[in-house]
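Each remark here refers to the structure printed beneath this line.
Every protein chain except one is present and positioned as in the full complex.
So, subunit A:
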Amino acid sequence: MEIDDILASVDHGDISSPESTALDHQLLTRFWVAERSVPELLPWPGRLMDRMMERVRQQIETIEDLAAASSEYTSTTTTGQGASTNTSTSTSTSTATLKLSILQTDLSRTQYLLRSLLRQRLSKLTKHSMHYLLLSTATPHAPAPPPSSASSFASESKQIQPEDSIPTPLNPPPPHCPLSASEIAFLHTHQTLLARHFGSSFLSSFPPQLRRLDDNAGGTSMLQGPDAKEAVFVRCLAEEVGIVAPPEPGDGIEEEVVGGTMRMGDVWVVRWEAVRGAWERGDVEIL
């Protein structure tokens, strides 16, 4: 892994080279397909997204400069010039228009990728909001934290409000949190608004102990997470990848076992949890 680190550090910072542009485009496309196909939220590729956003910004500037230059050019040359220069102007403007339309198509395609990716993530976040909000706090899968953060608020009303059950995200977020900083902020605000709305519309008429949104009375948690057992289509990229059956505490099976084996170039339908590790290593691709 050390050699990889050295290789990686060499590539850093040089975001303007054409090779890194092409590679990042391929990475973004692959990540988009994976995010669209997988049941749970994938880790936020912060550095890749930063590079892509920077490139999009630069490309928009380039396009604006070109558009300004070409409109200036036509307005100056068409005023009072001979017919001989007009023909050469029309070919050069048609080339300029072609160039602009190519650049704009390319920009729109990239923007579509980014937009679709972000909206898909938002949809996953809002679907299982409390689950992901808990991931952005200290210990994932911990029981509901005591409502200490809202103690001053509770002392005023002497009552438990639904929004008390919303955990406050850590700053900075824990290392394995799959959310970006703005996604955490969005999710926290979203969930607070939702809890306040539930509170004012019906939860306030409930007994106080039934107002929490993360109740796990009776051993059943009311929080639902994404189902990692859903099937996905994958292509095996490494020489051999095992289909993993991860340990399941509830079943009394604690160790990870490997079922079938995929070979390079194969396309399989498997559970997402069976290939999650391989996906993180870059050994499989989601289709």
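Here, a residue touches a chain if its C-beta (ideal position, glycine included) is under 8 Å from a C-beta of that chain, and two chains touch if they have at least 3 such contacts; residues count from 1.
As a working rule, contacts and distances are computed from a predicted model.
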item	value
Omitted chain (choose from "Transducin/WD40 repeat-like superfamily protein isoform 1", "DNA replication complex GINS protein PSF2", "Signal peptidase complex subunit 2" or "Ubiquitin thioesterase") - UniProt protein name	"DNA replication complex GINS protein PSF2"
Identified contact with the non-displayed chain, of A:Ala67, A:Ala181 or A:Ala245	A:Ala245
Identified contact with the non-displayed chain, of A:Leu170, A:Leu193 or A:Val257	A:Val257
Touching residues on subunit A - with respect to the absent chain	1, 4-5, 7-8, 11-12, 18, 20-27, 29-30, 33, 36-39, 45, 47-48, 51-52, 55-56, 59, 95, 98-99, 101-103, 105-107, 109-110, 112, 116, 119-120, 122-123, 125-126, 229-231, 233, 235, 237-239, 243-245, 248, 251, 253, 255, 257-262, 264-271, 274, 281-283, 285, 287
